[in-house]
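The other protein chains are all here in position, but one chain of the complex has been omitted.
By written order: A and B. Residues from 1 in each chain.
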Amino acid sequence: MTSEIMLEIKNLHASVDGKEILKGIDLTVRAGEVHAIMGPNGSGKSTLGYVLAGRDGYEVTGGSVSYRGADLLAKGPDERARDGIFLGFQYPVEIPGVSGLNFLKSALNAVRQHRGEAPLDAMDFLKLIRRKASELGVDDALLRRPVNVGFSGGEKKRNEIIQMAVLDPYLAILDETDSGLDIDALKVVSEGINRLRAPDKAIVLITHYQRLLDYVVPDRVHVLAHGKIRKSGGRELALELEREGYADFGEPAPAA
Amino acid sequence: MTSVYLDQFAALRGQLPGGLDALRQAAIERFAASGFPSQKTERWRYTALSPIARAGFKPAEPEAAAVEMPLPEAPRAVFVNGFFRADLSKLSGLGDGVSVTSLATAWAAADAPLRKAIAGEDGPAALNGALMRDGALIRLADGAVQERPLHLVYLGAKADVAQHLRNVIITGADSRLVLAESYFGPDETAYWTNAVSNITLGKRAVVRHVKHQADGRAAFHIALAEVRLAAGARYDNFALALGGATARNEIKVVFDGEGGDCRLNGVYLAAGAQRLDATTVIDHASAKCSSRQLYKGVLGGAAQAAFQGGVIVRPDAQETDAIQANHNLLLSRDAEVASKPELEIHADNVKCAHGSTVGELDETMLFYLQARGLEKNVARGLLIEGFVAEVFEEIADEGLRDSLKAAALARLPHAPRGEQS
Partner (left out) sequence: MAASSDTQDTFDEVTGDYKYGFVTDIESETAPRGLSEDVIRFISAKKEEPDWLLHWRLDAFRRWRAAEEPDWARVHYPAIDFQDAYYYAAPKPPEDGPKSLDEVDPELLKTYEKLGIPLKEQEVLAGVNGAPAVAVDAVFDSVSVATTYKAKLEEIGVIFCSFSEAVKNHPELVRKYLGSVVPVADNFYATLNSAVFSDGTFVYVPKGLRCPMELSTYFRINAANTGQFERTLIIADEGSYVSYLEGCTAPMRDENQLHAAVVELIALDDAEIKYSTVQNWYPGDENGVGGIYNFVTKRGACRGRNSKISWTQVETGSAITWKYPSCILQGDNSVGEFYSVAITNNYQQADTGTKMIHIGANTKSTIISKGISAGKAQNTYRGLVRMLGKAEGARNYTQCDSLLLGDKCGAHTVPYIEVKNPSAHVEHEATTSKISDDQLFYCLQRGLTVEEAVSMIVNGFCKDVMQQLPMEFAVEAQKLLGISLEGSVG
């Protein structure tokens, strides 16, 4: 039995500030799969993440995206999130004065309400936090501080992963979640991602380097360059890219 | 207390040059209506104009005597008692498309900008509009470049007179100008420098303007610079205030087009019984402009100084980036400082901030220097120097930076003379 199609992107075109960044992306992600999207800087990797998450200023100019069988592009970003899409940001923003616990509890209860589940009260939420934190091997002290304020790069990425673990999305899109991490942080992050893996969930890793993929082994690897997916393959493709770099994808193919 | 000055105008009416009678009449009427702003008016809260009002400084006359002090390198325009002195000036080596003349010889060329400016002036600036006799008229054609600093030197000479100086500076698109303005006068002479500069920058023009105010310690220096920037233009101003019994340096900047950039920097050193006032207003009337203000003051004796910085962001001036900072050091018990950095903001997609501090020399730093063998006065001098040095770094031209910094350091208390840090 083939698993459910989690995400189906067809010929997706998108522009930012009037400049076309995504030039016709085709991608199918099934539940239970981990896909890696790699590519040179400026290829549109982050843009793909933002477009899927529904960020203002990223204009879809063509194509379609369906998520769990329904049109994704028609929904606002918070609706997509409540439907179970999680975007791990490359540069998580600071939110002064708002504690991580407060933030996460509100978000979780928004998701639960959307699913028809009762909201967690303070006690149960704390229990959940402690459990997830210990599973990931992190200190929940990070959550008592205002969201991302004064966090180092590693702390920000850890924070993203804790959020992901608590929110338990169906589709996690992680944008360069491994960049700038030391080995310990990388392990925490990988642990979190691997724990999310399940037959009814899908993960898309956007990454420039292949290092993360040693810890989170992808089912499919795609090369995104100059706004299109140029090549797809299995895990070996990542290793090939590591050896040879992105030079082969440097020039866009001449117009057909 | 305006009657003395109104009488002066009446006596001179019709004899004032330029064929600008209607303009001057409009100006004197504005002055009559507003008078000398009292300290109850917000913008003049910290500047007492009553001594000027009472003194009734007579309009200055040309002064032909030789001048002792060394003058800066060419190109330079020198004014004595408010009148251009061709014999002391040297306007050779100007860039192509750069024209510098005495305003007294070219009123017609300045007519349009003068009309526009005077319509909005009042107080001492309006009196200047009525009684102005001379000043510098500087015009740069599109693309003209004057990187070698153009010096304007104003020497106060006679007692009991007022020099009503009017400078008009018009720069074309893509032009570049480095301007150095300086004021000197003998310390024992009471005179009044009433200077107004109307500066217009064309699209993408760049003007770097440095002002060295060293009028005599008994003099009064009231100056206003009104600056308008077209789209993409850049105006940098550095003002060093050293002289005057009462001195006010006011700068009003308006962004008439998008994408402009303005930096206003200043250092004021007040000692004895001086009253120094630095007032700025940057009007973000267009979107996507940025501005920075950094003023530092050091006060000793029984001096008083004030910084009134203003930033206005109009309703559609989105993507404005405006920062103001004012830092003051008080060195004596009787000195007094006031700082009022104001923000008036009507657009939301903006980044605006200001900071203001008043304090004294850091005890820990002082002790550190002393522990390294520096005598206390020398240590204090170094720290005070360090405090103001940062602002001088904003002056792009090295020669100007060095000379202004030297002038400032020479005036600082306990400053080690002749020592370079």
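FYI, a residue touches a chain if its C-beta (ideal position, glycine included) is under 8 Å from a C-beta of that chain, and two chains touch if they have at least 3 such contacts.
Bear in mind the structure is a predicted one, so any value in this text is a computation, not a measurement.
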Contact set of the excluded chain (shown chains only): A, B
Contact partner of the left-out chain, one of A:Leu87, A:Val138, A:Ile206 or A:Ala225: A:Leu87
Touch with the omitted chain, as defined above, among A:Leu101, A:Leu142, A:Val217 or A:Leu239: A:Leu101
Contact residue for the chain not shown (choose from B:Ser34, B:Thr105, B:Thr189 or B:Ser356): B:Ser356
Residues from subunit B at the interface with the omitted partner, ascending: 42, 315, 318, 328, 330-333, 335-360
Subunit A residues that touch the omitted chain in the full complex: 53-57, 76-78, 80-82, 86-87, 89, 92-99, 101-108, 110-111, 114, 122, 125-126, 144, 146, 163, 167
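Definition applied: only the chains that are shown with their structure count from here on.
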For subunit A paired with subunit B, centre-to-centre distance based on mean C-alpha positions, whole Å: 56
